[in-house]
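All protein chains but one are shown in place.
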Amino acid sequence: MLLRHTPKEITERKALVINPAKTCQPIGAMYAALGIHSCLPHSHGSQGCCAYHRSTLTRHYKEPVMAATSSFTEGASVFGGQANLVQAIENIFTIYEPDVIAVHTTCLSETIGDDIPQIARKADADGKIPKGKYVIHVNTPSYVGTHVTGFANMTKAMVDYFAQTNGKRLDQINLIPGYVEPSDMEEIKRIADVMGVRTVLFPDTSGVLNRPQTGKYEMFPKGGVTVEALRTTGSSMATIALGPMASGAAARALDNKFDVPCEILDLPIGFKATDRFVDTLRKTAGINVPDSLNVERGKLLDIVTDMHQYFYGRKVALAGDPDHLIALTEFLVSIDMWPTHIVTGTLSKGFENRIREITEHVPHPVNVASPGDMFLLHQWIKNEPVDLLMGNTYLKYIARDEDIPLVRWGFPILDRIGHSYFPTVGYRGGMRLLEKILDAILDRQDRDSPEESFELVM
Amino acid sequence: MLLRHTPKEITERKALVINPAKTCQPIGAMYAALGIHSCLPHSHGSQGCCAYHRSTLTRHYKEPVMAATSSFTEGASVFGGQANLVQAIENIFTIYEPDVIAVHTTCLSETIGDDIPQIARKADADGKIPKGKYVIHVNTPSYVGTHVTGFANMTKAMVDYFAQTNGKRLDQINLIPGYVEPSDMEEIKRIADVMGVRTVLFPDTSGVLNRPQTGKYEMFPKGGVTVEALRTTGSSMATIALGPMASGAAARALDNKFDVPCEILDLPIGFKATDRFVDTLRKTAGINVPDSLNVERGKLLDIVTDMHQYFYGRKVALAGDPDHLIALTEFLVSIDMWPTHIVTGTLSKGFENRIREITEHVPHPVNVASPGDMFLLHQWIKNEPVDLLMGNTYLKYIARDEDIPLVRWGFPILDRIGHSYFPTVGYRGGMRLLEKILDAILDRQDRDSPEESFELVM
Amino acid sequence: MELSKHIDTPEAEEIDPREVKQQLLEKVPTKVARKRAKQIIVNDVREDLDVPQIGANARTIPGIITQRGCTYAGCKGVILGPTRDIVNITHGPIGCGFYSWLTRRNQTRPPGPEDANFMTYCFSTDMQEEHIVFGGEKKLRAAVQEAYDLFKPKAISIFSTCPVGLIGDDVHSVARDMKEQLGINVFAFSCEGYKGVSQSAGHHIANNGIFTHVVGLNENGKEGKFKINLLGEYNIGGDAFEIDRVLEACGITVVSTFSGNSSYDAFASAHTADLNTIMCHRSINYVAEMMEAKFGIPWIKINFIGAEASAKTLRKIANYFEDDELKQKVEEVIAREMPEVIKVRDEVRKRCEGKVAMLFVGGSRAHHYQELFREIGMQTVSAGYEFAHRDDYEGRKVLPTIKVDADSRNIEELEVHPDPERYRARKTPEQIAGLTEKGFRFKDYDGMMPDMAMNTLVVDDISQYESDRLIDIYKPAIFCAGIKEKFAVQKKGIPMKQLHSYDSGGPYAGFKGAVNFYREIDRMVNSQVWKYLKAPWQENPELAAKYACD
Partner (left out) sequence: MELSKHIDTPEAEEIDPREVKQQLLEKVPTKVARKRAKQIIVNDVREDLDVPQIGANARTIPGIITQRGCTYAGCKGVILGPTRDIVNITHGPIGCGFYSWLTRRNQTRPPGPEDANFMTYCFSTDMQEEHIVFGGEKKLRAAVQEAYDLFKPKAISIFSTCPVGLIGDDVHSVARDMKEQLGINVFAFSCEGYKGVSQSAGHHIANNGIFTHVVGLNENGKEGKFKINLLGEYNIGGDAFEIDRVLEACGITVVSTFSGNSSYDAFASAHTADLNTIMCHRSINYVAEMMEAKFGIPWIKINFIGAEASAKTLRKIANYFEDDELKQKVEEVIAREMPEVIKVRDEVRKRCEGKVAMLFVGGSRAHHYQELFREIGMQTVSAGYEFAHRDDYEGRKVLPTIKVDADSRNIEELEVHPDPERYRARKTPEQIAGLTEKGFRFKDYDGMMPDMAMNTLVVDDISQYESDRLIDIYKPAIFCAGIKEKFAVQKKGIPMKQLHSYDSGGPYAGFKGAVNFYREIDRMVNSQVWKYLKAPWQENPELAAKYACD
């Protein structure tokens, strides 16, 4: 067994986290910053943070992930990182020539209390910031929140630093996609396009973290939301934020600063949440839903009704982030699957209640933990086995030990491709999710069925 | 073992086909006819043919498949099926009200030699064919060719019956997609749209055999190529036919009758064949390839270069139709996989040579049979095992007996969904195929690797 | 059960079936309407269970989209399909063999890993044009030889497809020759697709063949105190396994099953049983008749679809054998099985009570499954068979009045005489009289209609158009038919249950089967997914744009 020391008996842990279902703020900030066009994320701390975040994002996306670091030494940790950051800013603009440097802090620089805006002003005063270039920042202490918080904070920073308004409203809607795949951001844009709604989507990692192989490497590829576009977000007629945890802060900032009204929705995973997204977009923009979207929706429901017997009553264990888990749980419940164990490493008030609401009619007890870890999830599974696991690659150890099929979903996915190219949001994304779920369930049936009931038609 | 009687030792068979890798003409004709808007296919023979074809198509598409039959009785088989067909035509137009009845024959009606055009004239003379409605036909004796032939013949019949010209060339190109999924036909149209080329695609089963679940059943849904569009095919500037066997006949007919020049290409499976399709479209229409297609292409190549170590040197056994096998074999060879055993039940001259060309540099002997059956394929596999199977659902029996992963592909797929919604043609289709192949290979590695080499990152 | 025999859902009651019938006929051409009118009957059960006459086993009208298949399908697919140790070779173009390859979910369980199982294989002579022109007998002989060389089976059978009859290949002489040459049993079926009016003809041809070529060849049948044959049970989704389980628990020995999970040797020893029990009356009652005539084995109609029906069936068999020990064992088994059945039934019934079902399928299931629906409080408002005959609707008492038409006349009726050595009346006339006195009924089948509620609509060989209209009118909670109907029905937002293949489910026979079925129907008619077919903006399309665009 790969996790041979995990006991079935569950004992309380107050101090020790084992096999976390989360990671730290800065990586989320780095991922979000990569969604700005021509932006180099910068990690203000010791080298390791940056190296770790780049490595993890690279393994997940199998794409170049560029970011710089202040390379703190012991000295810097004692006397502060100002010199390092100023020098970094000069070097970055000179050598890599991004339009934007997006600085995020670390537990190190937060503990010593570096004041980034002050340092940036210093750099500017010293002429280290070329005209028309920007240094933005966000505080992302690793000991507060999780990677989701970091994503939310950096996304809010885009508003804080760039959003403006001349009072005149533009015929466009801000879309904040949440901590999702580049493919998902692309799909969310496509849905809005199909509906004929002009949108500014930010952050936007599509075209950055799912780029083509062309034989030519570009430090800053075509993708990402431009500074120009971000500037206009203060003048948009509304904001639709997908995923309260990841997108809520930026949406509220736009409301507070520029009276841009916002709708904060769940991630559009599954037909119910996607319906709410599309309907909100429809009402907000005052347009009609084109038939092609109804067709996409109908195809998703066709899979649901055609294959219902394979979904019905299957128990599922889930690990992921709150925004994702809420939407996925609703989707699974809506097709009569039975989420049974649900864990996120991210503390989220309201999360458990929301899950309880959604699973109210699931005819068996549901375990929910926020925060919890995968060690606990594994123990729950040992006590109440499930038919399917859904979550990131680290679940594969549980999957193998307990011989349960795994549908890879969420972050990070280090051992399969596809997630960065094919969305799981929207109706099409729902179709992909159902295909993955069915493949997992039916492959298992094909493997385990006695010869006399090995099925040709399924 | 499910196929416990299949011996490793291969003995020659002259008379007995075991586990065919093909079926008969009429089902192909029925499938093609469903690609005409508001068309009811009609099987001129005994009830069973129609019932069998409808059942098989239904199991594959999980969609309504409507078709009528002449319901031959013993009497009709002796005295001919004229009365049956005339009555059928009257009933169909009265009760189901299609625009077109597409009649195909069967071994029965062919053996007794019914003359369909003459019968149709009789029906017309008797006033059984309402104004503006059509009865078209094709001869599809089950004892000649295979389902591919039937598809090709019905597709050609669309030209024979509908194509016209007033001498004036229209700024449009005919696209004949070949015997592929509705999703593939959709994708082929999309690629042409993206390139800004006006096309008439026929047959077109998209929107017919992958329709949405809306709570409303339409006997004749929106999809399918209209008679009006078919009429214009004689005036198109060119025809691009994908898949020589399935699409060549119709393309040549348009050339012969209306001097519409044609390019007959392989199915656009994999980047090489898709390149040829796109490049031909580009040159034929005299336009430039939009960057978005280059990006799709680059994403496909990105998967190839990122995951090459998992493709390289894997042996694959394939069963399917000649057009499909040629394109897929080329694709697999182009990513350094090693097709090893290739079987089609369809007799196709040139097929073996083409495969030999494509696999010239594959560093091991390649078995090819046209025609061959899955019994032979299984025996080959017993003699030279492979890492992967690709083909229709019937391969699952070999897959389980020999413990080889199977990627479902081709016709029929009776036990998984997705094929009718997600294309395997074009660059995106290539991405899907590679994801399926990788999932199969990596799942197997995860299953079989010793614990010390169970990989987190792949 | 009586209670639920009339429909008590207001919606359904408000519907006048006579009007519905008119609606089904108004659009179709007069000639067709006249014919269909005879096959669409408003049920009306009088005393002695008399019901109106229905047109059945009649030709399907060309151009009408029918559920029906052909004689080959009935012969090779249905009856011989489940035989695992006979190499079944289709003589014809490739299609017929391909389409009948593994598609019916007949389950089979060979005794051991070494034992023969050819059901996963498809064998065909793959006729080409030259064989149509010059004849296919030579190729057929070679195919039989190759099959023998490769597999050395106990028996090989040959199935004729449409062209074979027309070009005059003599499959039977080929079979005779090869039988002699190979020293194994080889026999052929003239089951060309154009024969008869439906699969039913194929069943008949198949069963005649098995009776003629196989039954009686093996004197060493299964031993046991209470030996029966189970006729007309095809082990779809494992039904026969469940029935075997129950019978075994009662100490009843199944000598042979026709033809689910069957073996050649069991067929051959069928004549050693002491009772023939018939599940599917349509497909096989004549075999029982012939076995009685030739071997003296009485037959009774039974039904294992439905828990009550299963209990009744077990008691009936026990009564036949007039053995108190057996009767007691049967009661024990029923007592052991019913609690779980009742638990699930009552739980499910809460959610299904009063819902409406429609069944259009097969030759007996459209009848048998009404029982299961009734057990969970669901009403069958309309039903019909795909290929049954009048006796299956109206009961065997109408048999004498059925006239044989041209199509049926071509299906051979075997003339059977008592076997000089082996005829053995299992019951003396006295015993039979005695049993009958006690109300025990031999050869009894009252048909579907007497068992259905008043004013339900019975439709034989229903067409796609008719079922489409019926659904619009009755809006049933569930519709049961076959794969060809499934998705057109579901596209209307009505869950559709296949009662040929059971979709992916089963077993539904016996006690465990009943529980499976209750749960399956509960899943289908009470699933929330059908509520989501319309998008919010389709439900409320009003556009209250919150923010005006400039």
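Read from first to last, the chains carry the letters A, B and C; within each, the first residue is number 1.
Quick note on the criterion: a contact is a pair of C-beta atoms (placed from the backbone, for glycine too) under 8 Å apart; a residue touches a chain by one contact, two chains touch by 3 or more.
Keep in mind that what you see is a predicted model, and the values were worked out from it rather than measured.
Chemist: Which chains here would be touched by the one that got left out?
Modeler: Even though it is not drawn, that chain still touches A, B.
Chemist: Who touches the missing chain here, B:Leu16, B:Ile95, B:Val144 or B:Val304?
Modeler: With B:Leu16, B:Ile95, B:Val144 or B:Val304 as choices, the missing chain is touched by B:Val304.
Chemist: Looking at the whole complex, which of B:Ala21, B:Ala229, B:Ile335 or B:Met390 touches the chain that is not displayed?
Modeler: Selected residue, touching the omitted chain: B:Ile335.
Chemist: Touching the absent chain: which residues on chain A qualify?
Modeler: For chain A, the residues touching the absent chain are 1-5, 7, 11, 13-20, 22-24, 26-27, 42, 45-49, 51-56, 58-59, 62-77, 84-85, 87-92, 94-96, 106-108, 111-112, 141-144, 146, 211, 213-219, 345, 375, 394, 397.
Chemist: Just the residue numbers, please: which parts of chain B touch the chain that's not shown?
Modeler: 168-171, 237-238, 261, 271-272, 275-276, 278-279, 282-289, 294, 297-298, 301, 304-306, 308-310, 312-313, 334-336, 451-453, 455-458
Here is the rule we go by: only the chains that are shown with their structure count from here on.
Chemist: Can you tell me which chain lies farthest from chain C, using the average of the Cα atoms as each chain's centre?
Modeler: So the chain farthest away from chain C turns out to be A.
Chemist: Give me the ID of the chain with the smallest distance between its Cα centroid and the all-protein Cα centroid.
Modeler: When every chain is reduced to its C-alpha mean, the one closest to the whole-protein mean is B.
Chemist: If I rank A-C and B-C by number of C-beta contact pairs, which comes first?
Modeler: The comparison resolves to B-C.
Chemist: Starting from the mean Cα coordinates of chain A and chain B, work out the distance between those two points in Å.
Modeler: 39
Chemist: From the mean C-alpha coordinate of chain A to that of chain C, what's the distance rounded to whole Å?
Modeler: So the centre of chain A lies 54 Å away from the centre of chain C.
Chemist: Could you tell me which residues belong to chain A and also touch two or more other chains?
Modeler: Answer for chain A, listing residues that touch two or more other chains: 294, 297-298, 301, 304-306, 451, 455-458.
Chemist: Give me the residue numbers in chain C that touch at least two other chains, ranges are fine.
Modeler: As it turns out, chain C has residues touching two or more other chains at 102-103, 487, 490, 530, 533.
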